[in-house]
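Every protein chain but one is kept in place in this view of the complex.
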Amino acid sequence: MFFTSYSFIIFLSIIFLLYYLIPKRLQWPLLLIASYIFYGFAGIKYFTYIVLTTISTYIVGLKIGNLYKEESKYLKENKGILSRVELKEYRTTSKSIRWKWLLFCMLLNFGILGVTKYTNFTISNINFILAKLGSGRQLGFLDIALPMGISFYTFKSMGYIIDVYRGKYEPERNIFKFALFVSFFPQIIQGPISRFDDLSETLFKEHNFDIKNFNDGMIRILWGFFKKLVIADRILVGVNTIIRNPDTYQGAFVFIGMLFYAYQLYADFTGGIDITIGISQVLGIKIKENFDRPYFSKNIAEYWRRWHITMGTWFKDYLFYPISVYKPMLNFSKYARRTFGDSIGKRLPVYISSIIVWFTTGIWHGASWNFIMWGLTNCFVILVSQELTPFYNWFHSKFNVKDKFLFRSFQVVRTILLMSAIRLFDCYRDVPMTFRMFGSMFTNFNVSDLFNGSLLNLGLSFADYIVLLIGLVILTTVSLIQRKGSVRDRLYKKPAILRYSVYYVLIVSIIVFGAYGVGYDSSQFIYNQF
Amino acid sequence: MEDLLEILEDLHPDIDFETHEALIDQQVLDSFDIVTLIAEIDSVFDVTIPAEEIIPENFNSAKALYKLIERLSDY
Partner (left out) sequence: MTKKRIITFVSFICVLLASLFLLQKLFMPKYVHGIVEGSLIEEYYTEEEKNHDIIFIGDCEVYENFSPITLWENYGITSYIRGSAQQLIWQSYYLLEETLKYETPKVAVFNVLAMMYDEPQKEAYNRMTLDGMKMSSSKINSIKASMMEDESIIDYFIPLFRYHSRWSELENDDFKYLFKKENLFHNGYYMRADVKPVTSIPKGKKLPDYRFGENAYDYLDRMVELCKSKGIELVLIKAPSLYPYWYDEWDEQMVEYAKKHDLLYINFLNHIDEIGLNFEEDTYDAGLHLNVYGAEKLADYFGRILVKKFDLEDKRNDEKLKKIWDSKIEFYNEMKEKQLKEIEEYGYIKSLAPNPGQ
């Protein structure tokens, strides 16, 4: 059930209605039922996975939580009685038991994710090596379907279990509440990857119908549909034409394609998240934002703090920091400083952690070398610009450009182009092809391609371009207004007539200009045989 | 405290760390800085800051960070 399907809209209307009609204490159970129904639409066979993750994380969470409680109690009671060494020893043993439980839970759940997502990728790599070695043997691929939302719910659950391990909060004692946290339907497909302490604040509460929340949520949902249906799904045709025909479309077209893809991805992803957050808001549930106008970033590192924020912070909190401050890593750093000198020694831990994190981020996005390369390229660019910081500082002070509008615009455009170019990995069939296409932008760039009418052969008509252009203007304008705070808050203070006009324009333009349904094509109606 | 301020000033010479109260919230320190900082603290104070202590409250000011170091060296 896609967000943009009729069945989802009907499903959602029923949930909204029921949610505020039933007794309030039944609100979160209703969401659990709804989430499981939503999940069931994807296929009953996937239930095993999500239920297994839910139960295992729930039980281990309780276990670790109890251990932590006992530990704190023991430490408190024996403070002053036992010596510091004894206390430390106790802590270490107790922590290692907790750690074993955590490890078990992570191995199990990341194991499920790994097997379902990466088995066939691993097999294809083994086959490649076998072939290189001259072996005639090839392994067969397994027929494993990827359970819906597994990357997201696994990360949510594992974030939870690590937090419980760290004693950040107590484990959830109600398994149904925990099941709802794992499966909450608006965010199961594409996030955001909420943290338990964040989400549980409003998820299990009783909510009164609130007209402002409803208004804001609905507008957010419509805004999401607008981005997704009017823009993303429309430009999709053009993107596909270019990237699926790399022999025909090179040079200038690769450039156009990468810009189109930047536009599509932004509209699609942020639109989907708008729908998610909007739905939650109508239900009175607060979800952390996942984007902060990322295309206004001045460099890649900043971009990654503003794009898919919940994923970035997940990797930072649960992967980057733990490896960076892992004792052996720190010792290695000390060793490296002694051996290679201060400047290299200081960098090594950061570099190693960064590479691991970006490799993982890459493969998390998809089981292919393209994504791995994509992640590593991001890492490379970030590290290079980190190294260039002194140069930038010198440049900024020398030319006094730092806060000049033009220079800032240049930085923004540079970041967009750079990110779009890196994303080519995401577009083309394999890594060599990506490099070839990237190269063709420099060797084979014909400006005339852009003006000889070829752009009208990409599956986008002139009218489509107009819509896309107007969409771009609207999106940019809204983003610019957002700098001064919530657009919806400002709108809410305006007269009702203006608010309703916004509703009206959004609804009508989604219905009319949305790229959905059977494309009316009059050629279909050509009366040929009967 | 002196040692800590020295480490911090090494990272960002232009910031007055004695008075700054929002090092994380205002993005003065990014994740690279934090990791470098932790490595320095590890070698200077012989205190390892575990990942779960990397939260804004502990890193927003030099004072808070120093308190954290004291607390951790307590054990």
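Order of writing sets the chain letters: A and B. Residues in each chain are counted from 1.
Keep in mind that, in the parts below, contacts are C-beta pairs under 8 Å (C-beta built on N, C-alpha and C of every residue); 3 or more make two chains touch, one makes a residue touch a chain.
Note that this is a predicted model, so its numbers are computed, not measured.
Enquirer: For the chain that was dropped from the view, give me its touching partners among the shown chains.
Expert: Result for the missing chain's touching partners among shown chains: A.
Enquirer: Write down which of A:326, A:438 or A:503 is the residue touching the left-out chain.
Expert: In the full complex, the listed residue that touches the missing chain is A:503.
Enquirer: List every residue of chain A that touches the chain not included in the displayed model.
Expert: Given the touch definition above, chain A has residues 6, 461, 463-464, 496, 500, 503-504, 507-508, 511-520, 522, 524-527, 529-530 touching the missing chain.
Heads up, the rule we're going with is that only the chains that are shown with their structure count from here on.
Enquirer: Please name which positions on chain B make contact with chain A in the complex.
Expert: 27, 30-32, 34-36, 38-39, 42-43, 48-52, 54, 75
Enquirer: So in the complex, which bits of chain A are touching chain B?
Expert: Those in contact with chain B are residues 84, 87-88, 91, 166-168, 301, 305, 316-318, 320-322, 324-325, 327, 330, 333-334, 337, 346, 349-350, 353, 386.
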